[in-house]
Every structure is written in C-alpha cells, then in structure tokens.
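Inspection log for the structure reproduced underneath, given as structure tokens.
Left out: one protein chain. Kept in place: all the others.
So, chain A:
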Amino acid sequence: MNYTAIILIPLIPLAVFLVLGLFNRKIGPGVSGLVGVGGMLVSTLLSFYTAFEYFMVLGKVSGAYPTLVESTVWMNFTETLRIDMGVLIDPISVMMLIVVSTISLMVHIYSRGYMKGDEGYTKFFSFLSLFTFSMYGLVLATNLFQIYIFWELVGVSSYLLIGYYYTKESAVAAAKKAFIVTRFADLGFLIGILLIGYYTGTYDFETLNNPEGATLTHWAPASFMGLSVLTWGLILIFIGGAGKSAMFPLHIWLPDAMEGPTPVSALIHAATMVVAGVFLVARLFPMYFFVEEGFALQIVAFVGAFSALFAAVIALTQTDIKRVLAYSTMSQLGYMMLALGVSGYEGSQGLGYMSSMFHLFTHAMFKALLFLCAGSVIHAVHSNYLKDMGQLRKYMPITHLSFLVAALAIAGIPPFAGFWSKDEILVAVYQQNTFLYVVGIFVAGLTALYIFRIYFGIFWGKDNTYEHRPAESPASMTVPLIVLAVLSATVGFIPFSEFISPDRAGFDAHIDIPMAITAVAVALIGIGIAWMLYKKESGLATRLTDRLGVLYTWAHRKFYMDEVYLFVTKNILFKGIAAGAAWADRKIVDGTMNLIGNSTVLFSKKIKGMQSGRVQDYAMAFVSGTVILALLFIYLWTS
C-alpha cells in the first residue's frame, strides 16, 4: 500500500483550511472556491486510488481483507498505556473514504454556485475543508483516543458551520444546541474510553477487536449492576455515537441544525458526520458482539428501531422541507443502527453489519442528493416551506428528476440504490427478531409516504404564483445533482457483501424474493397514499385524469370509498399520534434538555449571595468550613 497517498488524503484539506483561514482577506472568492474544489478533487482521486489498491491490487490475504496500520507513538501515558496517531486501513475505513470524498467533492462544487455572493465565501470554504479534514481523521483513526480527538474536531467544525449565518439568532441558538447536546453525549464517550482503556490496557482498535485477543476472550467479569465493566464502557461509547448520529433522545439538535447553509446540511447532517456514530459502533463491532454475548449490541438494536419509527412518524408532520429531510436522516440512521444491532459475526451471519454499511453508503448518496435538490429549490423560491412551493417541475426539470431518483431510492424502489441496501437490512432483521422486522417494514412504508409527500408538494401540487419566476439553478449546482442522481441509481449494484463483512472474509448475499416483494409493495402503498393525498389537492384533477386515465379514476373512486379510512389516517394517525409525538419531542425531550441547562443557570443565580464581598463573612466560611471538615473526618471517615 502507498501510505504517502493515504496520509495525503486528510492533509490536503488541512492545508486548504490553513491557507484559506490565514489569508482570509487576501484571497478573492473565485480563487478560494477553486482552491477548495481543487484540493478536494486531489483527495478524492487519492481515495479512489487507495480503494482500488486495497480491494483490487492487494485483495484478500489468506481469505480475509487485512487490517493495515501505520502509526507512530504520540504519547506514552504509562508503561503499558500509550497513545498512537496514524492511519488504519480496512474495508470500512476505505468505504468511508469514498463516501466522504465523493460527497464532499460534490458539495464543494455545489457550494460554488449556492454560496455565490455571500460575504463569507472564503470563510465558508475554509470551514468546509476543516470539516473534511476532521472527518478523514475520524475515519482513519487507529485507536479510541485518536477517534475521540477527531470526533470533537468534527463537532467543532459542525458548530461553526451551523452557526455560519451568525447574524441570524436562530442559527446561533441551533449551533449552541448542537454543540451542547453532542457534548453531553461525548461525556459518555469519554468515560467509556477511560473505562475501556484502563481495563484492557490499550486504545488500539486492532488489539481491542481481535476475536482471539485477551480483551474478547477474557472480558472483565460482572462488576457494576451485574454487567461487565466493558459492557458499561461500550454502552457509554454508544451514547457518544447516539449523540452524533441523532438517536432518540439525543436527536434534538439535528432538526435545528438545518439553520446552517443547505450544502452543509447535505455534507454534515446527512452523509458524513451523522453516520460517525454508526461507524463507531461498526468500528468496535467485534467488541460489541463478543463482550457479554452482545448485551450492548441489543441496546443498539432497540434504540435504532425506536428512533427509525419515531423520526419517520414526525417527518410526516413537518412543513419545512429541510426538517422533513432531517427527520428522515434520523430515521435512516436508526435503520443502520438496527441492522448493526441484529448482526452476527461469522460468514453470512454478518449480513446485518454488511447491510448497515451498505445502507450507510447508499444513503449518503441519495440523502445528499435530496438535500442538494432541496437547496436548489430553496435557492429558487427563497423559502423552506412547502406552502410556498408547487409545480416546480415545470421550472426546474433537472432538480425535479434528480429529486425523483433520490426519492425512489430512499423509498426502496428497485433498481435504485436504497432498495438493495434496505432489503438486506430487512432480511437481516427478520432472521433475528420478528417484532423489529415489523417495525422496520412499517417504517419503510412511512418513508415512502413522507418523501413522496414532499416530492408531490414541491414539484406537483398547487400552482403557486411566484413573484420571481423560479429558474433552474446554474450548472455548478446541477452537475453535482446529476452525478449524485446517477450514483443513487447505480451504486446498489455493487456486490457489497464481497467486500465488507464483520470477519472480513466476505460472503455471497442474494436477494430474498418474498422479502423484496413485501418491501416494495409496502413502499408502493406509501407512495400511493402520498399520491392520493398530496398530488391532486389542487385543481389539477382534469389534467391529471387526462394524463393518468384509468389509474386516476380508480384512485379517485377509491378515495371516495375510503373516506372513512382516510379520515382515520388523516385525523387520528397524523393529527393525533404523529402530532402528539412531535409535541412530545418538542416539549418533553427538548424541554428536559432545556431544563438541565436552565436549572444550572438558575442555581448559579441562587448561590450568588454566598459571595458577599465582606471579608468577615469569608473568614466565617473559612473557619466553619474547617470545623465541618474536621467533624466529618472525626465522626465519619476515621474508624
């Protein structure tokens, strides 16, 4: 392997960040855009070169893809515990390199059009580069400590980018919220690292994950509340991952994060940073699987399933299209966690793991595409709300078709990418747990419903009168759309299971026909409902009848017959349950977080009186403090 090339991949964005950041004022917008895109292009080429070399040239060594580590000792903490810095190459890190590079490059190109004329153009590109660098570092990390450092750096750059429109009060608040919530989650991560580092004496993934190694064969026995210390460590680490990957109840920052510029949402809050939590669990998968028979892994599965369902229901109620996409992301991340949670380790048992990574890969493509399309729409109509959109397919054909491809992909319609990965997930879940499978298939239906709801709302629906006639976005924005649309349509055909599996050996995965038919049928039902509810809401009935003929008449009559049913779904399901869930999300989950914050501030106000400014009070406190301590000592602590 060519390690120079691999190390250059993160270093190029770092260099771009430093150049653009330090010479902010001296570099014109044109140059900074080119520097950003150029640097990203080189990194992308190197990533693909690395992938080619790893999978094709190097290939399997004695039946499995090897883990290659190149690192130097950074700090020796004690004689036994040390901290390294380096790069780790294995199938999932190579896959993540491809994801990060592709999406980041597309977003860089797109931003040249989207951010045109913005006063902080250069600053924006420097932040993007900082983020990309941190993300590469996270993906390539060789040990827990390194991944934590980049984890935080990713958090900081996300904070900067969410709060990019710093004059907007809501953006600043959203940035703060994202930072604080993920910090609380990282608190768990940090303690988890401390626990694992201390009990195993290493931070290195390779040593920790070795199925024959001491860590996994002799995991520390039960100690606290009947669970092994390592299980606690893994649960705490999962809390960190849940914060980044917006799992319930740590998801509350994600919808607000949509205040950032849309390309940022596409890059960070759809394709890359938010999957870091999934990646983290996958990175430590052997630990999750072997320690205490996978107790922690079950938690992952259930949290994932619940988040998937919860978010999908809420997505139905949102009117801001970016928020719909945000909840949709949360829901899809829940899928990935669920798949990891039900996965086995050896051979085709690892279907869940493989399908999770597969879905991560395909989701990155089509979700980034959805966001970029949404950005293109928002760019044209200057609003995030569905009520200001409608009939846009006439004005923006490329955006429309791209969005349609992405929507079909996320809904799981063959042959688009999402079908293949989602099908594998459902098969994996079905093999393990029927209840979770039912949840999964239900969410699949909801997914199709909410995504086509906004699709119809944006591109069909009512005929809005626009003040400025909306126009298709410039080429810098549509080219990435086309590229991603092609990818969303095709990447499903990659034989993922040959490259990625928990034991690295690869296996043959094949489509389970009955499962696939069920899933597609459910998705089609979802799309059908969306079509009935949202497409013909305006006075287009006649034209639609002309175009769709029998199909429409049938739907129309069906609608008439099923008025009661629709009443039930619309009023009880949507207004009752979904709105209720949205309310609970806003008031209870959000409220609790706010309560923690506010009560800290309030308590801080209350104790103000202690610092009176009078030196005699201080002396009093000093002496009485000493006396109390002495009493505590004598009566409590001495035997």
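Heads up, the rule we're going with is that contacts are C-beta pairs under 8 Å (C-beta built on N, C-alpha and C of every residue); 3 or more make two chains touch, one makes a residue touch a chain; residues count from 1.
The rule is short, and it goes like this: contacts and distances are computed from a predicted model.
Student: Which choice in "Lactate utilization protein C", "Cell division protein FtsI/penicillin-binding protein 2", "Fused response regulator/phosphatase" or "NADH-quinone oxidoreductase subunit N" gives the name that UniProt lists for the one chain left out?
Tutor: Hidden chain, UniProt protein name: "NADH-quinone oxidoreductase subunit N".
Student: Which listed residue, A:195, A:377 or A:516, touches the chain dropped from view?
Tutor: Among A:195, A:377 or A:516, only A:195 touches the chain that is not shown.
Student: Touch as defined at the start, partner being the missing chain; which of A:7, A:45, A:187 or A:227 qualifies?
Tutor: Selected residue, touching the omitted chain: A:187.
Student: Can you list where chain A touches the absent chain?
Tutor: So the residues of chain A touching the unseen chain are 73-78, 81, 145, 148-149, 152-153, 156, 163, 166-167, 172, 176, 179-180, 183-184, 187, 190-191, 194-195, 197-198, 600-601, 603-605, 607-608, 611, 613, 615, 617-619, 621-626, 629-630, 632-634, 636-638.
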